[in-house]
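Quick notes on the structure that follows.
Here the complex is missing one protein chain, while the rest keep their positions.
Our next item is chain A:
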Amino acid sequence: MGAYVSLPTWWRSNDSRYRLVLGKCPECGAHNFPAEGVCASCNADADFEEVEPEGTGTVQAVTVISGGAPPEFDEYQTREGAFATGIIELAEGARLPGMFCDCDPSEISRGDRVEAVVRRLYEQEGVPRYGVKFRPVE
């Protein structure tokens, strides 16, 4: 396996995986995702205020992956075919990568409004991994 996220690593990020908890920087007010490390906007090494976002956002960039998915998503791609993945800017301002669901992958484009939903992402070592995907909102 070339790259790997262990179960303990996954577990420690559960707040980010399920609820997209953001870190609001006390120095500049920027929202960071995930809520750790120095502030991506102002470089402050400060204690972030945890903010739970409402979970909607706007697509900033998207690609449709036709083949060669990361091995974790091999089975998903074999079953579902091409999928869309992109970068979403949440209403609060933080950006994160996300896979799109509940739609035809070719329908997603930059500027679309989407909302976060918890889905089963993949299974490894007999343990299903859950996290957020994004689906279009009308």
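The definition used in the following text is that contacts are C-beta pairs under 8 Å (C-beta built on N, C-alpha and C of every residue); 3 or more make two chains touch, one makes a residue touch a chain; residues count from 1.
Note that contacts and distances are computed from a predicted model.
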The complex's invisible chain, by UniProt name, from "Small GTP-binding protein", "Pyridoxal 5'-phosphate synthase subunit PdxS", "Electron transfer flavoprotein subunit beta/FixA family protein" or "Thiolase domain-containing protein": "Thiolase domain-containing protein"
On chain A, residues whose C-beta touches the chain left out of the figure: 1-5, 9, 13, 33-34, 40-41, 60-73, 76, 83, 85-87, 95-99, 106, 110-111, 121, 129, 131
